[in-house]
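Worksheet: the structure to be examined is printed underneath.
Omission of a single protein chain aside, the complex is shown with its protein chains in their original locations.
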Amino acid sequence: MSELPRLVVQGLSTSFPTEDGLVRSVADVSFSIAPGKTTALVGESGSGKSVTSLTLMRLLPKTANAQVSGKAEFGTRDGRRVDLLQLPDDSIRQLRGNELAMIFQEPMTSLNPVFTVGEQIAESVRLHKKLDRTAALAHAKRMLDLVEIPAAAQRLHEYPHQLSGGMRQRVMIALAMACDPTLLIADEPTTALDVTIQAQILVLMRRLQAETGMSILFITHNLGVVAHHADDVAVMYAGRVVERAAVRPLFATPQHPYTQGLLACLPGKAHAAGLPRPKRLFAIRGQVSSPLAPPPGCAFEPRCDQAVAACTQAMPPLITIADARQARCVLRSAA
Amino acid sequence: MSTPLIEVRHLKKYFGSTTRPVRAVDDVSFAIQPGETLGLVGESGSGKSTIGRTVLRLIERTEGQVLYRGDDLAGLSDERMRKMRSKLQIIFQDPYASLNPKMRISAILDEALATHGLHPGRAARAKRIAELLETVGLRAEHASRFPHEFSGGQRQRIGVARALAVEPEFIVADEPLSALDVSIQSQVINLLADLRERLSLTMLFISHDLDVVEYLCDRVVVLYLGKVMEVASTTELFARPLHPYTQALLAASPKPDPLIATAHVPLKGDIPSPIAPPSGCVFRTRCPHAIEACAQAVPTLDEVAAGHQVACIRQELFMMEAAA
Partner (left out) sequence: MQLPRIVRQLLHRRIVMVSAVVLLAIVVLALGAPWFASFDPNDTAVLDRLKSPSAAHLMGTDELGRDLYARIVYGARYSLAIAALTALGSVVAGTILGLVAGFFRRLDTPLMRVVDAMMSFPDILLAIALVAILGPSLLNVVLALVLVYTPRVARVVRASTLVVRELLFVEAVRALGVRTSRILWRHILPNLMSPILVQVSFIFAYAILAEAGLSFLGVGVPPEIPTWGTMVAGSQQYASQAIGVVLFPGLAIIVTALSLQLLGDGVRDLLDPKLKKTLT
């Protein structure tokens, strides 16, 4: 039973013309998400992970004059396969907030401060499910119950500023879930939350996924969260995917020097492995290059301890090195 | 036991109205020995950042004492306190906002030196600035640039250089890594660990990241809603957490290894508001082991083992488990 992936992204590139030159925020990004599974997009600043999600949702500001190329094949509820990047504006609007939902990092700025929580959820439901006001509000309450907000009936009539950070993020999730999405894009949804609240939200998302079978594209820089809440991982560096693997193989045997470095420099790693505290932590030297002055070959080469001469010649392609594993490094050979 | 370098006694800091104040810090006491790194751990509303600033008198306390080498800092005149500041420094969380964008690095560091009359004379100061920059892993030529020309990690290094310029004994590190990328964090952690050893610094390390605290700190104070929940040496705390909040905190931080199972059931509910904290034990509203008695009185911080203190009336529960 091989179902088609919910989303297949191929060769996605997003560039922005700026005063100082063309900035390639995302270049040649490819990954896929299976139905009911979670794919994590992992990266630090400048990796292009947020721009990737905004490009997929077609939420880039018009003033940015973004140049987008590539394909993003999405399987709709009624069985069609559409390219998200090619759809006309009204078609993408029908999908957004409906089958294709997104939650952001900062719930305070993502929620409209002048409307009650109930009204905001109801608005989405009225738009996409064509329910009337009363039915929509009732549905909104069911959504608040779904995300385990206590006293939901009362909360319906409260404003975002009356809720705590964790509550607001639950409201965002309720808003996203209101129209039964098949794909949820979560852009750093727990980064701004306290650890104990983060744990609640992650468990909630897991439960919702199990109940509805939706896929999740989880964008984060937190490897701990990835380890326990993702099925597949795509590691991004300077706008490109440098490694793709299922979560266990990635953590067990990372193939790309950047992934290896990232895992090695975590202070919790030694303790988790039961090893004594190292005198010095592993550190990836230097910092990511400016997007306006990329290195001639591999983008990670200036910081890589394993670099060889070939690394400065050309950008290595993303090759398949084993079953369901890909890496962008000259040191790894094709399967 | 020698005199602690820093001692905090029954510190309270309330903000806002007198009838319903925000109880940011509500009766916190701890001591830091010379050369020790104490970790302050907690989530929003724990009061950890407020404590850091109150210890340095960047914010004035409402009640309680902060002693430096046995002397109450609050008793110092403005001028004496100003001079004292060279001994007590701080590294801030936000490397982008902590440097004056209109000043070159050389001016920023020069000001620090000149304020306390260190290395008098332009040439001497310039030389010292070059040394400081190299100490934090930057280059002397970086001095002529402006903050916006540097990355977050580099700006944080400049912040460290500035703090070191005045030759402190004690540094409050207020979440110095939170705004940095993971790959840069380890660079700065190494820097802090190196400097601490070379310069025999005493540190108060404030963070919400337990892994970093576990790596850098000798002892840890766990805070919740302005009160101390547990105090222990790092190894003790992470091996045998005795307070339910500490246990929840440790269990909730996901370890970066998919093979380590997390059977953790997250705490229910939200962190209460510091304006209206729960009566008795402030953690009882979310505590899986709370009983009626928990609402009656604020639990005292009791020493249950050498150097290990817990504020929980049900501590025997966990002592038994820990011993088993």
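Just so it is clear, A and B label the chains in written order, and each chain counts residues from 1 on its own.
Criterion: contacts are C-beta pairs under 8 Å (C-beta built on N, C-alpha and C of every residue); 3 or more make two chains touch, one makes a residue touch a chain.
Bear in mind that the values here come from a model prediction, so they are computed numbers and not experimental data.
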item: Residue touching the undisplayed chain, where the options are B:112, B:136, B:221 or B:311; value: B:112
item: Candidates B:98, B:135 or B:186 - the one touching the absent chain; value: B:98
item: Subunit B, residues in touch with the chain not shown (by the definition above); value: 56, 58, 82-86, 89-90, 92, 94, 97-103, 111-112, 115-116, 159, 162, 166
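One rule holds for everything that comes next: only the chains that are shown with their structure count from here on.
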item: Complex interface listing, subunit B residues touching subunit A; value: 43-44, 151-154, 181-187, 189-190, 193, 208, 210-212, 214-216, 238, 248-249, 251-260, 262, 264, 266-271, 286
item: Subunit A residues within the subunit B interface of the complex; value: 44-45, 150, 164-167, 194-200, 202-203, 221-229, 247-248, 251-252, 261-263, 265-269, 271-273, 277, 280-285, 287
